[in-house]
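Written below as structure tokens is the structure these notes are about.
Just one protein chain is left out here, and the rest sit where they should.
What follows is chain A.
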Amino acid sequence: MATNDKKARARRGVRRTGAAALLTAAALLLTACGGNAGGGAQPAANSGEPVQGGTLVFAEVTPINNFQTQSARFYEKANVLNSVLDRLTYFDAVSGKLVPWIATKFSGNEDNTEFTFDIRPDVTFSDGTPLDAEAVKANLDVLGKGLEKAQIQPNVDFSAYESTEVVDEDTVKVQLKSADANFLRATSSVAAGLVSPKTLELDNAGQSDIAKISGSGPFVFESEKPDEELVLAKRADYAWAPETAENQGAAYLDKVVVKYLPEVAHRAGAVQSGQVDLVRGLQPADEAAVAAGGNQVLPAPGIDLTANVAAVRIGSGKLADQKVRQALQAGIDRQALKDTVLSDSYEIAGSVLNHKAPGFVDLSADLAYDPEKAKSLLDEAGWVAGADGVREKDGKKLEVTVTSSNNSVVIKPAFELIEQQWREIGVKLINRAADNTFLATALQDPEVEFFGTRQFAYGGLGPVFGPETNTQTLNADEELNELFAAERAAADEAKHEELVAEEQRALVVEKALALVLWDEVQVYGAHSGTNIEFTSGTAPIFQGAWKAEG
């Protein structure tokens, strides 16, 4: 009982902070005409004028040694590169719109096959090279086609890319092979960060080395101790922040020190003891303690990512009938998931896209927990309860397996709870979540029924669920792919949104190929004096960050 009381009290603590945050957000919205810099827009708990100078210590989850821009998309990489590399456009989460950054103007033709970018003059990379139309073309070519001599792969979101024409010193025109309504949004991704043309001349190891990468961002590399520490220093002449950023000039902070804290048990203590100013990957169980200690729990919603899903593979045949998949979708009690495993920092998924993502359609009515409906759907599909309570059909038991990486601190306990919930409808779940060794083989195995994950999705869901080799379903669904193609080709914005909504309905309700769980969120812990906001991809915005004095 005592622990319950304590927990409840601590929970209230979190709610209070949440309420304060909401109030601050409302105030910001009312007063700031230009909007604020925040993608995730977690408003700072401290008010007052930004303080110049100081060093912010940020504890990242795990060290990374490949900083090549567009290869793999890991948070630990994006969280650093976000402050080192600028992009053509910026996704402003407050307005839900793309706003100018390095491109002062951008537009597409009617059928989304040609895009023009006006490049901001006077921007330079940290090695002194100008960021002009030629430099943008060099970057777009690598994003679209890869760079064979440096073994750099094309960016998946640029699959329609054909070529770039330099119109004049600060204008480029991009040609696509086929229409892509999501192209502009993809240019806002950290994975589409612009590097100096000199960086692009390096070999693979060179372009992966943060010490050798030159960007035009607000911070530059200063020093590193491999696997222990990375120091970024502010660029004093930075003057080209995204249009909506509150701070239009150089960063307030002098330095950012990135350290690594692989041990999850220490993350809360690191903030509490003031050894770090910001830490990523707080466990739900630690949130209350951090808030109760007067420090901040900052959930950064992953607007650029899909919700956390159990993507369905139909290779074993057990889930080939969509009624079975719909039954499993209805057999998940998401509220119980939030109450038991997650925290107030997490939001139950309403679709496969994030609640704040452009084109999100609210399917929560279709996602209500309904074990009776689940049971009757399974009955209809011919799966009848066996002696041990597990349903059977044609001598096969309805035993299904889930795989996932151990990147998320909550994914394993979440599937443990789902395992209990599905037992009630006669389905046995074998939980191999967070088992990276199993994942190595299971990832490519269509007979492993579920892959628990989330992916970056800039607009439509085609790049994530479309290709035959997509790791979600390991299967190209023809009807879905027709829908994806139509959506990419959609000429006007209203039509495009309608088709994105259609995709979500197909994936979640009709075909039930994505069992959605909760919106992606990265929960940060911040010391009481830290003022920081996050991008729509959950990366901390160090350019606008500051530390209260004292």
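Methods note: contacts are C-beta pairs under 8 Å (C-beta built on N, C-alpha and C of every residue); 3 or more make two chains touch, one makes a residue touch a chain; residues count from 1.
By definition in this document, contacts and distances are computed from a predicted model.
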item: Name of the absent chain as recorded in UniProt (options "Hydrogenase expression/formation protein HypE", "Cytochrome d ubiquinol oxidase subunit II", "Dipeptide/oligopeptide ABC transporter inner membrane subunit" or "NADH-quinone oxidoreductase subunit H"); value: "Dipeptide/oligopeptide ABC transporter inner membrane subunit"
item: Residue of A:Ser178, A:Gln335 or A:Gln444 in touch with the missing chain, whole complex considered; value: A:Gln444
item: Among A:Leu143, A:Val256 or A:Val464, residue touching the chain not depicted; value: A:Val464
item: Touching residue (missing chain; options A:Ile102, A:Ala270 or A:Leu363); value: A:Ala270
item: Contact footprint on chain A, counting only the chain that is left out; value: 62-66, 68, 71-73, 146, 148, 151, 153-154, 156, 159, 203-205, 208, 225-229, 259-263, 265-266, 269-270, 272-273, 275-276, 405-407, 436-437, 440-441, 443-445, 455-456, 463-464, 466-467, 469-471
